[in-house]
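Just one protein chain is left out here, and the rest sit where they should.
Presenting chain A:
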Amino acid sequence: MTKLFYSRLAATNIQKNRRTYLPFLLTCTFTVSMYYMITSLSQNPGLDKMLGSDVLRYTLSLGGWVTAIFSAIFLFYTNSFLIKRRKKEFGLFNILGMEKKHLAKVIALETLYVAVISLALGLGLGVLLEKLLFLVLLKMFETAIPLGFSPSLSAVFMTLALFGAIFLLIFLNTLRQIRVSSPIELLHSGNVGEREPKTRWIMAVLGAISLGAGYYISVTTKNPVAAMGLFFVAVLLVIIGTYLLFTAGSIALLKSMRKNKRFYYTSKHFTSVSGMLYRMKQNAVGLANICILSTAVLVMVSSTLSMWMGMQGILDTRYPRELLISSRDYSQQAVSDLHRDAQQVLDSHGLQSNNAFEYTYLTFSLLEQGDTFTTGGADTSSAKMLSSMNSLRNLFFVTLEDYNRVTGQHQSLEDGEVLLYSNRESYPHDTLRVFDTTFTVKQRVDDFPGNGFMAANIASSHFLVVKDLSVIQQLDSWQKAAYGENASDIKLYWGFDLTGSPQQKIAFYEDLQTTLHEREFEGALECRSEAKQSFVSLYGGLFFIGVFLGLLFTVAAILIIYYKQVSEGYDDRERFVIMQQVGMSHSEVRRSIHSQIMTVFFLPLITAGIHIAFAFPVITRLLAVFSLTDVGLFALCTVGTFLAFGLLYALIYGLTAKVYYRIVRT
């Protein structure tokens, strides 16, 4: 009988608190299914049939980890909100004669119900949606695989273990909170007059500095290599800055609003400013959470989307022709041998080559200091390295003869003159001193053979057209002396397109590679069609994870917003009753509510927008590491993502505002 009593009590408790419990159940279900899907996908045997499945598998399991950690934090957060709302109820039970061990029993049963329901629903949903997700992946990867789809048992066990542990921890945490407080405290915990927060100028200023520093790093870091290291520093600074500014800054701002008597003592601002000030301490963290989550969603989705969208472009710049061959031996003999071998293999495959180009080049890196390029000192301390990263340049040399032939121009050069093209950082001087030679820039040109080829290199490059091969050979001997074992070689670069299907092209590429390998050819071959598959699995995998985690974070942000509105609705209800008694009309109440909700909602979104705008430069540099240099495309993707997210956000606003009104009205 008593056993039944507790289990029934637990069930009715959940039912009674459904306005707060239902979203929690949904959250649990959602995170369970998300975690199951990503884990199961990463273990799907069907992936093996895709090329580049290792990268994809790795990306997916990384996504699984992020999901797991995030689920734990997030479920804790939402549960603590639930407990806060229910402390009064627990206090009442306690006073009515329920001992704490009985309370613990009820809470344990409640947690068990939630766990069982959400795990069952979540896994069921996960198994259903996994199939869909797998199809999406196959579609993205343009791979036709007979559906090797099977729910993964080990993923089910992993999900059960993870969420079992999370629920257990949640239960213990609730117990701890109940245990340390007396029934009277529990009873009154709902309506403790919260002390007005103090203005903490130091924190506000620190927040502004931290945010400013993050922004500064993003805007000023020019070098992609440096950007990679500094990006996380900037992210951390911006997160700290956001939290500090939302907590301390918002209070400082609201207090200064209140000081302005003509602004404050108007019916429009009076109640909303004081209301927000009153709750800002807990409000601020929630707002900062929403802001950070929104920013994360926007960054992930926009960057991975633009990589996915720009993939073909990246491929075309990185691989200007279908087949690319570089050879260390650039003598006449070697070139004609190469041509002969390639033609033989072409014939045997029945393919045609076209659109060929060919040139000889030398490339090496130096540090740019004014108009002089040096190998730098022996100082390899990391700070020095990082700062020198910004001045590291690739120098890329070709002869005038090759340049004119490949580009179809008729330029001429005197001794010591060069044509210059720079791909990222422009070069301001008219002369360049490299080793013992000084070149004079005759003309700056717009494009260059090999530009795409060098785009993959993260350091900025200067391309120089020199008079003839002897200049290049002279430079080669100098750089060989300077760099020793790490020196580069003069190379022949030959590229051509192919007729035929991607499969035929890849077959040709593999065949040619074997042929050349047999006669100990010194050089390298690259094939665009073959490279595309690894591109797809890397960029596609990243995009997939970006959207997946984006969705997860969005749902989290939505739930935080919802819980905020609900809890504030309950708090505000009494206040608005009093205000009506004092002579506030319905429409004034409505307007005041509206202005508060608007602020709560759109402050994080606007801040996220500003974050994104400032993150734009550094992400552009980071994308350059992935060879995406199309800033326009990235800008478009960012704006598009922001608009889509904003729209979703506005939709959520409409929905939660309704819930809020309903609570305040009754």
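The rule is short, and it goes like this: a contact is a pair of C-beta atoms (placed from the backbone, for glycine too) under 8 Å apart; a residue touches a chain by one contact, two chains touch by 3 or more; residues count from 1.
The definition used in the following text is that contacts and distances are computed from a predicted model.
Chemist: Match the chain absent from this complex view to the correct UniProt protein name in "Monomethylamine:corrinoid methyltransferase", "Macrolide export ATP-binding/permease protein MacB", "ECF transporter S component" or "Aspartyl/glutamyl-tRNA(Asn/Gln) amidotransferase subunit C".
Modeler: Options "Monomethylamine:corrinoid methyltransferase", "Macrolide export ATP-binding/permease protein MacB", "ECF transporter S component" or "Aspartyl/glutamyl-tRNA(Asn/Gln) amidotransferase subunit C" narrow down to "Macrolide export ATP-binding/permease protein MacB" for the missing chain.
Chemist: Among A:K222, A:K255 or A:R575, choose the residue that contacts the chain missing from this document, as touch is defined above.
Modeler: Answer from the full complex: A:R575 touches the omitted chain.
Chemist: Looking at A:F270, A:F357, A:Y427 or A:Y483, which residue reaches the missing chain?
Modeler: A:F270
Chemist: Using the definition of touch stated at the top, determine which of A:G97, A:G583 or A:G632 touches the missing chain.
Modeler: A:G583
Chemist: Touching the absent chain: which residues on chain A qualify?
Modeler: Answer for chain A: residues 193-194, 196, 261-262, 265-267, 270-271, 274-275, 277-278, 575, 578-588 touch the chain left out.
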